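Taking it in order: structure first as structure tokens, then the write-up.
Only one protein chain is missing; all other protein chains are in place.
Letters A and B mark the chains in the order given here, with residues in each chain numbered from 1 onward.
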Amino acid sequence: MADVLTYVLHNEGAFNKNSLGAVSEGAAQAQSIGGECHAVVVGGDDLTDELCATLGGYGANKVFRAKGPEGLAQPVIDVMAKVIDDHGHGYALFGGGLLGFEIGAGLAARKQAGVTMEVISIKADGGKLVAERPILQDSKISDSHYQGELGIIIGRINAFEVKEGGSQAAEVVDVDVTYSPWNERAKMLTRGEQRGADVDIEGADILVAGGRGLGKAEGFELAESLAKAFGGNSAVAATRAVVDAGWYPYAAQIGQTGKTVSPKLYFAAGISGAIQHKVGMQSSENIVAVNKDANAPIFEFSDLGIVGDLNKVLPKLTEAIKAKKGS
Amino acid sequence: MDPRAQTDPREDIDRRPHLKICVLVKEVPDAAVEKRIDPSTGRMDRSGEKNLNPYDTHAIEAAMQIREGGAAEVDEIVAVTMGPASATRALQKAVSLGADRSVHLSDDALAGSDVAATGYALSKALEKESPDLVLLGQQSDDGECYTIGAVVADHLQMPSLTQVIKMDIAAGSLTCERQAEYGYDTVEISLPAVISVGDAINEPRYPSLKAIMGAKKKPLETVAAGDVGIDTSLVGADGSRVQCGDFHDPPAKAAGQIIEDEDTDETVAKIVAWLDERKLI
Partner (left out) sequence: MSSNGRHHAPSEYPPPVDSVKEFVKHGLDDEDERIDVGVAIVGGGTAGLSCANRLLQLLGDDPELLESLGEVPVAVIEKAKTCGGHNLSGAVMRPGPLQELFPDVSREDWRKERFAFGEVTRESIYMLPNGRTKISVPTFAVPNFKNHGNEVVSVSALARFQQARAEEAGAYILTETAASQLIVDRGRVVGVRSGDKGRGKEGEELSNFEPGTDIGAKVTVLAEGCWGHLTGAAIKQFDLGASREPQVWELGVKELWKVPKPLDRVIHTLGPWPLKVPAKYGHVGGSWLYPMKDEKTGDDLVSIGFVVDLDYADATTSVHDLLQQFKLHPLVKGILDGGERVGWGAKALPGGGYWSMPKLSMPGALLVGDAGGMVDAAALKGVHHCIKSGILAGDAIYDSLKRGTPLESYEQAIEDSSVGQELYQVRNTRQPLQKGFLKGSPLSGASIMSKGRIPRGRLPWHKGDQVPQFVGDTKDGYPKPDGKYTFDKLSSVYISGNATRDDAPNHIRLRRSVPREVAESWVWMCPAGVYEIPDDAPEQGNVDVTVNYTNCVQCGAITARGGRLTVPEGGDGPLYQLT
């Protein structure tokens, strides 16, 4: 059937950005095959009618709400399975993030359905949805065609853009679920503990990455100032070469042997763009590079490249951004 | 110091929980092997070196650390894999890292299974083993499977967590830490359970040469779909509900813009405009 059911994660009264992206995408895709987009939320009293109804602004017609533990995947599987059984949704859609993977995979088991992970885009083909996911280090795209009554689509992190459209309020429907017995054997003791120093490179929206071109360890101060100016969910990353040289910690390393990231903005300062590094960040949405070498490979795949001295550009850029943001 | 030394020697019953741990492992192409699409079949070319999925080595290490930690008595660690004949290498590596024996689920009917079918098949093999704890790596290095643990857990009707980076065991339950969307979650899970571990959980040991050479002698059982009660209509290429293929190139990326910095103030203004246009600031 042509309806799409998305899962929306929340924490402390706010919906998760990747989930909202899934709702936006779900709404667009459902429309293209003649269906509706609905959302599932599971939690406690903070899921008020008003809050849930706001999902209508992202494209959800209905919100199915169940009372249950927050932040655990298995109860959501029970809820979504019931909603799908009762209403016949043809697709379950998840935005990037850990829970989406867990719920989507578990739902695939429960409903004996096909599931595709790390999806970057969806298209409609003959009244059905086809999920596209990258393979071979993002050099090719593979299409997933679903058979049977349900297709499960799990997005890559940041893959679906959040689109706020109407002011229409979604209809909130309460769902009564008998949770599977094994759910009682998992108990959330502490949820969402921030651990201060730990910087989540992989989850950052904006990364300012430094390489050899920074000249010395102190050069990272420029990167840190810039990241701070960007504010929000920004972090500083590093290439293997400078981590090896001890300029920055290993936890920030991007590349063949470090982390793979795909932030909204990857700002590369003094990075040549050798393939060992490129493979770790090439799927970033926007790539800006500053390097004094006009022939640096990074300029071949950056969206905006500045050939110049980063010691001049970075401080001025930091000030300009701060000014623009009015801070 | 060995915690077992603290047990009252007069007690002839070991009060610690006894555990049977199954570790799910997978063979994956070596990261260094150039991956390509076989032009004759239109499918991924799966020839070339294969190795034990690096994430699974963390799972075996976690099992070994439970055994060596002393909080529980681990009766046996069994490595289980589903794959073609070559998958026995992954099992041997798992055994050299500490598993006591291995089970190879191999059957032509299973070829071409998607994530859901694979998870189902593995769960049937595990059902036969009846483990107290199932451990596996968070994902497979070939990008084929993420969170297959969640699939297995649903079939086995066990609680499950993925991306676990810390695990403490005490009297029939696990206290697990994992990094989720909002930070670190601490979850208590009672056994039996399925836990997928992240690579940050431990530093896998290197097998000693003795262990590597001794691996060939450890029992390896080959089982077919029928031996573990797999409904073959639910597995294999025909039993899978998603078909991947139609490989095509990603949309060509528009050529980037280059600014030669002469007047830095001007350059910076251009950058800010560019960022603003894309709502990045």
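Just so it is clear, a contact is a pair of C-beta atoms (placed from the backbone, for glycine too) under 8 Å apart; a residue touches a chain by one contact, two chains touch by 3 or more.
The structure displayed is predicted, hence computed values, not measured ones.
A.B. asks: For the chain that's not shown, point to the residue among A:A14, A:L189, A:A217 or A:I275 touching it.
C.D. replies: Per the contact definition at the top, the residue touching the missing chain is A:I275.
A.B. asks: In the complete assembly, which of A:D46, A:E184 or A:D244 touches the absent chain?
C.D. replies: Considering all chains, including the one not shown, the answer is A:D244.
A.B. asks: What does the interface between chain B and the hidden chain look like in terms of residue numbers?
C.D. replies: Chain B touches the chain not shown through residues 30-34, 38-40, 47-49, 51, 203-210, 212-213.
A.B. asks: Which chain A residues would touch the chain omitted from the figure, given the whole complex?
C.D. replies: Counting over the whole complex, chain A touches the hidden chain at residues 240-241, 243-244, 250, 253, 256-257, 274-276, 295, 297, 300.
One rule holds in what follows: only the chains that are shown with their structure count from here on.
A.B. asks: Averaging only over C-alpha atoms, locate the centres of chain A and chain B and give their separation in whole Å.
C.D. replies: 22
A.B. asks: Under the definition above, what is the set of chain B residues touching chain A in their complex?
C.D. replies: It comes out as residues 35-37, 44, 114-116, 119-120, 143, 146-155, 157-163, 175, 178-190, 193, 234, 240-250, 253-254, 256-261, 264-265, 267-269, 271-272, 274-276, 278, 280-281.
A.B. asks: Can you name the residues of chain A that touch chain B in the complex?
C.D. replies: 9, 11, 16, 18, 71-74, 77, 97-99, 101-106, 108-110, 112-118, 134-148, 151, 154, 180-183, 185-195, 200, 203, 206, 230, 264-265, 286-288, 294, 299-309, 312-313, 316-317, 320-321, 324-325
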